[in-house]
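Heads up, one of the protein chains got dropped from this complex, but the rest are sitting where they should.
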Amino acid sequence: MLSLNHFLVLSGILFSIGTAGVFLRRNLITILLSIEIMLNAVNLTFVAVGRYLGTVDGQIITFFVMTVAAAEAAVGLALVISLFRHRQTLSPDAFTTLRW
Amino acid sequence: MPAISLHLVAFYAFAAIAVVASLLVVGQRNPMHSVMLLIVSFGALSGLYVLLDAPFTAVTQIIVYAGAIMVLFLFVVMLLNAHTEDEMVPVALGPHGMKIAVVLSIALAGEAVWAFSRISTSVFSTDPGVTGPISSVARIGIGIFTTHAFAFEVTSILILVAMVGAVVIARREP
Partner (left out) sequence: MPAFINPTVIAHLVLIFAVMNMLVLSSAFMVWMERKVCAYIQDRVGPNRVGFEGLLQPFADVFKLLLKEELMPKAADKFLFVIAPIISVTAALTAFSVIPFGTQITLFGLLDPPLRLEVTDVNVGILVVFAITSMGVYGIVLAGWSSNSKYSLLGGLRSAAQMISYEISYGLALASVVMLAGSLSLREIVMNQSGYWWHLIPRWYVFLQPLGFLIFFTAGVAETNRAPFDFPEAEQELVAGYHTEYSSMSFGLFFLAEYVNMVTVSAVATSLYLGGWLGPFLPDWLGWIWFLIKTLALLFFYVWMRWTLPRYRYDQLMEFGWKYLLPVAIVNLVITAALVIWLG
(Lines give C-alpha, C1' and ligand atoms only; values in the text may rest on other atoms or scores of the structure.)
Protein backbone atom coordinates (compact mmCIF):
# COMPACT_ATOMS: atom_id res chain seq x y z
CA MET A 1 0.00 0.00 0.00
CA LEU A 2 1.13 3.50 -0.67
CA SER A 3 2.54 5.23 2.35
CA LEU A 4 4.09 8.57 3.13
CA ASN A 5 7.54 6.95 2.92
CA HIS A 6 7.19 6.28 -0.79
CA PHE A 7 6.60 9.93 -1.58
CA LEU A 8 9.24 11.24 0.79
CA VAL A 9 11.90 8.93 -0.61
CA LEU A 10 11.01 9.94 -4.17
CA SER A 11 11.13 13.58 -3.21
CA GLY A 12 14.53 13.07 -1.56
CA ILE A 13 15.89 11.45 -4.71
CA LEU A 14 14.57 14.26 -6.91
CA PHE A 15 15.97 16.91 -4.58
CA SER A 16 19.42 15.38 -4.64
CA ILE A 17 19.32 15.10 -8.44
CA GLY A 18 18.52 18.81 -8.58
CA THR A 19 21.29 19.64 -6.15
CA ALA A 20 23.81 17.63 -8.17
CA GLY A 21 22.72 19.54 -11.25
CA VAL A 22 23.18 22.93 -9.62
CA PHE A 23 26.67 22.11 -8.39
CA LEU A 24 28.03 20.16 -11.29
CA ARG A 25 26.68 21.63 -14.53
CA ARG A 26 28.49 24.48 -16.21
CA ASN A 27 25.60 25.94 -18.16
CA LEU A 28 23.47 28.69 -16.63
CA ILE A 29 20.21 27.43 -18.10
CA THR A 30 20.75 23.89 -16.87
CA ILE A 31 21.49 25.28 -13.41
CA LEU A 32 18.14 27.08 -13.46
CA LEU A 33 16.42 23.90 -14.62
CA SER A 34 17.96 21.98 -11.71
CA ILE A 35 16.62 24.60 -9.31
CA GLU A 36 13.16 23.94 -10.77
CA ILE A 37 13.62 20.21 -10.10
CA MET A 38 14.43 20.99 -6.46
CA LEU A 39 11.35 23.19 -6.12
CA ASN A 40 9.19 20.44 -7.55
CA ALA A 41 10.59 17.91 -5.09
CA VAL A 42 9.62 20.26 -2.28
CA ASN A 43 6.13 20.68 -3.74
CA LEU A 44 5.70 16.93 -3.78
CA THR A 45 6.68 16.74 -0.12
CA PHE A 46 4.17 19.40 0.80
CA VAL A 47 1.29 17.73 -0.97
CA ALA A 48 2.18 14.28 0.36
CA VAL A 49 2.43 15.41 3.97
CA GLY A 50 -0.74 17.46 3.57
CA ARG A 51 -2.55 14.38 2.37
CA TYR A 52 -1.10 12.38 5.24
CA LEU A 53 -2.30 14.88 7.82
CA GLY A 54 -5.69 15.20 6.16
CA THR A 55 -5.55 18.95 5.52
CA VAL A 56 -5.62 20.96 2.35
CA ASP A 57 -2.88 23.35 3.55
CA GLY A 58 -0.23 21.37 1.70
CA GLN A 59 -1.84 22.22 -1.62
CA ILE A 60 -2.25 25.86 -0.65
CA ILE A 61 1.44 26.19 0.10
CA THR A 62 2.22 24.43 -3.19
CA PHE A 63 0.18 27.09 -4.96
CA PHE A 64 2.41 29.80 -3.47
CA VAL A 65 5.62 27.88 -4.16
CA MET A 66 4.65 27.59 -7.82
CA THR A 67 4.02 31.30 -8.05
CA VAL A 68 7.32 32.19 -6.44
CA ALA A 69 9.10 29.70 -8.72
CA ALA A 70 7.55 31.42 -11.74
CA ALA A 71 8.71 34.83 -10.55
CA GLU A 72 12.18 33.52 -9.83
CA ALA A 73 12.46 31.80 -13.20
CA ALA A 74 11.45 35.01 -14.97
CA VAL A 75 14.01 37.17 -13.19
CA GLY A 76 16.69 34.46 -13.43
CA LEU A 77 16.23 34.13 -17.18
CA ALA A 78 16.31 37.89 -17.61
CA LEU A 79 19.67 37.87 -15.82
CA VAL A 80 20.88 35.04 -18.07
CA ILE A 81 19.93 37.03 -21.16
CA SER A 82 21.70 40.09 -19.86
CA LEU A 83 24.84 38.11 -18.98
CA PHE A 84 24.86 36.37 -22.35
CA ARG A 85 24.71 39.68 -24.15
CA HIS A 86 27.83 40.74 -22.35
CA ARG A 87 30.14 37.74 -22.71
CA GLN A 88 28.42 35.64 -25.43
CA THR A 89 28.72 32.53 -23.29
CA LEU A 90 26.51 30.68 -20.85
CA SER A 91 29.22 29.20 -18.69
CA PRO A 92 29.33 30.56 -15.14
CA ASP A 93 33.11 30.24 -15.21
CA ALA A 94 33.28 33.27 -17.50
CA PHE A 95 31.89 35.53 -14.80
CA THR A 96 34.39 34.82 -12.04
CA THR A 97 36.06 38.23 -11.99
CA LEU A 98 34.27 40.91 -10.03
CA ARG A 99 34.57 43.45 -12.84
CA TRP A 100 31.64 43.89 -15.17
CA MET B 1 -0.88 -13.95 -6.89
CA PRO B 2 -1.50 -11.22 -4.36
CA ALA B 3 -3.62 -8.35 -5.46
CA ILE B 4 -1.30 -5.56 -6.59
CA SER B 5 -3.02 -2.31 -6.06
CA LEU B 6 -3.37 -0.10 -9.08
CA HIS B 7 -2.22 2.87 -7.02
CA LEU B 8 1.11 1.21 -6.30
CA VAL B 9 1.71 0.35 -9.97
CA ALA B 10 0.81 3.89 -11.01
CA PHE B 11 3.07 5.34 -8.34
CA TYR B 12 6.08 3.32 -9.45
CA ALA B 13 5.45 4.11 -13.11
CA PHE B 14 5.19 7.87 -12.53
CA ALA B 15 8.09 7.86 -10.07
CA ALA B 16 10.32 6.01 -12.53
CA ILE B 17 9.46 8.46 -15.32
CA ALA B 18 10.11 11.45 -13.05
CA VAL B 19 13.47 10.17 -11.80
CA VAL B 20 14.75 9.06 -15.22
CA ALA B 21 13.65 12.32 -16.85
CA SER B 22 15.30 14.38 -14.10
CA LEU B 23 18.52 12.38 -14.41
CA LEU B 24 18.54 13.02 -18.14
CA VAL B 25 17.87 16.73 -17.61
CA VAL B 26 20.98 16.97 -15.48
CA GLY B 27 23.00 14.66 -17.71
CA GLN B 28 22.08 15.99 -21.16
CA ARG B 29 24.43 18.21 -23.09
CA ASN B 30 21.84 19.90 -25.28
CA PRO B 31 19.83 22.50 -23.31
CA MET B 32 16.85 22.17 -25.66
CA HIS B 33 16.52 18.47 -24.90
CA SER B 34 16.94 19.22 -21.19
CA VAL B 35 13.95 21.54 -21.28
CA MET B 36 11.77 18.98 -23.04
CA LEU B 37 12.77 16.25 -20.61
CA LEU B 38 11.95 18.49 -17.69
CA ILE B 39 8.45 18.94 -19.14
CA VAL B 40 8.11 15.15 -19.17
CA SER B 41 9.22 15.08 -15.54
CA PHE B 42 6.61 17.68 -14.64
CA GLY B 43 3.95 15.61 -16.34
CA ALA B 44 4.92 12.60 -14.23
CA LEU B 45 4.78 14.70 -11.07
CA SER B 46 1.34 15.89 -12.08
CA GLY B 47 0.27 12.25 -12.25
CA LEU B 48 1.63 11.76 -8.73
CA TYR B 49 -0.46 14.67 -7.51
CA VAL B 50 -3.55 13.00 -8.93
CA LEU B 51 -2.63 9.88 -6.94
CA LEU B 52 -2.45 12.07 -3.84
CA ASP B 53 -6.06 13.21 -4.31
CA ALA B 54 -4.95 16.67 -5.39
CA PRO B 55 -6.43 17.20 -8.88
CA PHE B 56 -6.33 20.97 -8.60
CA THR B 57 -2.61 20.95 -7.84
CA ALA B 58 -2.05 18.51 -10.69
CA VAL B 59 -3.79 20.73 -13.22
CA THR B 60 -2.12 23.87 -11.85
CA GLN B 61 1.26 22.16 -12.20
CA ILE B 62 0.60 21.59 -15.90
CA ILE B 63 -0.78 25.07 -16.50
CA VAL B 64 1.87 27.01 -14.56
CA TYR B 65 5.02 24.87 -14.71
CA ALA B 66 4.78 22.84 -17.89
CA GLY B 67 2.70 25.37 -19.78
CA ALA B 68 4.17 28.72 -18.83
CA ILE B 69 7.53 28.54 -17.06
CA MET B 70 8.88 25.97 -19.49
CA VAL B 71 7.72 28.04 -22.47
CA LEU B 72 9.75 30.90 -21.00
CA PHE B 73 12.80 28.62 -20.74
CA LEU B 74 12.21 27.43 -24.28
CA PHE B 75 12.05 30.96 -25.64
CA VAL B 76 15.30 31.90 -23.92
CA VAL B 77 17.09 28.75 -25.13
CA MET B 78 15.90 29.33 -28.69
CA LEU B 79 16.66 33.03 -28.81
CA LEU B 80 20.09 32.76 -27.23
CA ASN B 81 20.96 29.81 -29.44
CA ALA B 82 23.70 28.92 -26.99
CA HIS B 83 26.01 26.10 -27.86
CA THR B 84 26.48 23.21 -25.51
CA GLU B 85 29.28 23.85 -23.12
CA ASP B 86 32.67 22.22 -23.28
CA GLU B 87 33.12 20.77 -19.84
CA MET B 88 30.34 19.17 -17.95
CA VAL B 89 31.99 19.34 -14.54
CA PRO B 90 34.17 22.00 -12.90
CA VAL B 91 37.75 21.85 -14.12
CA ALA B 92 39.03 22.04 -10.56
CA LEU B 93 37.95 18.48 -9.87
CA GLY B 94 40.67 17.13 -12.11
CA PRO B 95 40.63 14.60 -14.96
CA HIS B 96 38.40 12.13 -13.12
CA GLY B 97 35.90 14.82 -12.28
CA MET B 98 32.92 13.07 -13.75
CA LYS B 99 33.42 9.87 -11.78
CA ILE B 100 33.90 11.76 -8.50
CA ALA B 101 30.79 13.81 -9.31
CA VAL B 102 28.67 10.73 -9.89
CA VAL B 103 29.90 9.03 -6.72
CA LEU B 104 29.24 12.10 -4.60
CA SER B 105 25.78 12.56 -6.09
CA ILE B 106 24.88 8.95 -5.39
CA ALA B 107 26.12 9.39 -1.83
CA LEU B 108 23.88 12.43 -1.41
CA ALA B 109 20.87 10.61 -2.83
CA GLY B 110 21.56 7.60 -0.62
CA GLU B 111 21.68 9.73 2.49
CA ALA B 112 18.41 11.42 1.58
CA VAL B 113 16.70 8.09 0.94
CA TRP B 114 17.99 6.60 4.20
CA ALA B 115 16.94 9.63 6.21
CA PHE B 116 13.45 9.85 4.75
CA SER B 117 12.67 6.17 4.95
CA ARG B 118 12.96 6.22 8.72
CA ILE B 119 10.28 8.85 9.27
CA SER B 120 7.06 6.95 9.27
CA THR B 121 5.67 3.70 8.02
CA SER B 122 2.00 4.35 8.39
CA VAL B 123 -0.23 4.13 5.41
CA PHE B 124 -2.28 6.95 3.97
CA SER B 125 -5.71 6.90 5.48
CA THR B 126 -8.41 5.94 3.05
CA ASP B 127 -11.25 6.95 5.32
CA PRO B 128 -13.66 8.97 3.14
CA GLY B 129 -14.32 11.25 6.08
CA VAL B 130 -10.72 12.39 5.83
CA THR B 131 -10.16 12.22 2.11
CA GLY B 132 -13.54 13.50 1.01
CA PRO B 133 -13.02 17.21 1.44
CA ILE B 134 -9.32 17.06 0.54
CA SER B 135 -9.60 17.44 -3.19
CA SER B 136 -12.33 20.00 -3.08
CA VAL B 137 -11.27 23.12 -4.91
CA ALA B 138 -13.67 25.10 -2.76
CA ARG B 139 -11.71 24.22 0.36
CA ILE B 140 -8.49 25.34 -1.25
CA GLY B 141 -10.12 28.60 -2.25
CA ILE B 142 -11.47 29.23 1.22
CA GLY B 143 -8.05 28.49 2.70
CA ILE B 144 -6.23 30.82 0.35
CA PHE B 145 -8.60 33.72 0.75
CA THR B 146 -9.12 33.53 4.52
CA THR B 147 -6.25 31.93 6.43
CA HIS B 148 -3.54 32.72 3.90
CA ALA B 149 -4.94 35.95 2.51
CA PHE B 150 -1.85 37.94 3.46
CA ALA B 151 0.45 35.56 1.61
CA PHE B 152 -1.87 35.81 -1.39
CA GLU B 153 -1.67 39.60 -1.51
CA VAL B 154 2.09 39.63 -1.00
CA THR B 155 2.51 37.03 -3.77
CA SER B 156 0.58 39.21 -6.18
CA ILE B 157 2.89 42.14 -5.44
CA LEU B 158 5.84 39.79 -5.82
CA ILE B 159 4.71 38.76 -9.30
CA LEU B 160 4.29 42.40 -10.29
CA VAL B 161 7.80 43.22 -9.05
CA ALA B 162 9.25 40.19 -10.85
CA MET B 163 7.49 41.17 -14.10
CA VAL B 164 8.80 44.72 -14.00
CA GLY B 165 12.24 43.55 -12.92
CA ALA B 166 12.53 40.99 -15.71
CA VAL B 167 11.60 43.54 -18.36
CA VAL B 168 14.05 46.09 -16.98
CA ILE B 169 16.95 43.64 -16.60
CA ALA B 170 16.59 42.11 -20.04
CA ARG B 171 16.13 45.39 -21.84
CA ARG B 172 18.64 46.33 -24.46
CA GLU B 173 20.38 49.58 -23.57
CA PRO B 174 19.28 52.15 -26.18
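All chains are identified by letter, namely A and B, in their written order; residue positions are counted from 1 within each chain.
In this section, contacts are C-beta pairs under 8 Å (C-beta built on N, C-alpha and C of every residue); 3 or more make two chains touch, one makes a residue touch a chain.
No experiment lies behind these values; they were computed from the predicted model shown.
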For the chain that was dropped from the view, give me its touching partners among the shown chains. B
Contacting the left-out chain in the complete assembly, out of B:I63, B:I142 or B:L160: B:I63
Which of these, B:L8, B:A107, B:V137 or B:V154, touches the one chain of the complex that we don't see? B:V137
Return the single residue from B:A10, B:L74 or B:L104 that touches the missing chain. B:L74
Since one chain has been left out of the picture, which residues of chain B touch it in the full complex? 32, 36, 39, 55-56, 59-60, 62-63, 66-68, 71, 74-75, 78-79, 135, 137
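The rule is simple: only the chains that are shown with their structure count from here on.
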Distance between the centres, which are taken as Cα means, of chain B and chain A, whole angstrom: 7
Mind listing the chain B positions that touch chain A in their complex? 5, 7-8, 11, 15, 18-19, 22-23, 25-26, 28, 31, 34-35, 38, 41-42, 45, 48-49, 51-54, 56-57, 60-61, 64-65, 68-69, 72-73, 76-77, 79-80, 82, 84-91, 101, 104-105, 108-109, 112-113, 115-117, 119-125, 130-131, 133-134, 136, 139-140, 143-144, 147-148, 151-152, 155, 158-159, 161-163, 165-167, 169-170, 172
Sites on chain A touched by chain B in the complex: 1-21, 24-27, 29-30, 32-34, 36-37, 40, 43-44, 47-48, 50-52, 54-60, 62-64, 66-75, 77-82, 84-85, 89-91, 93
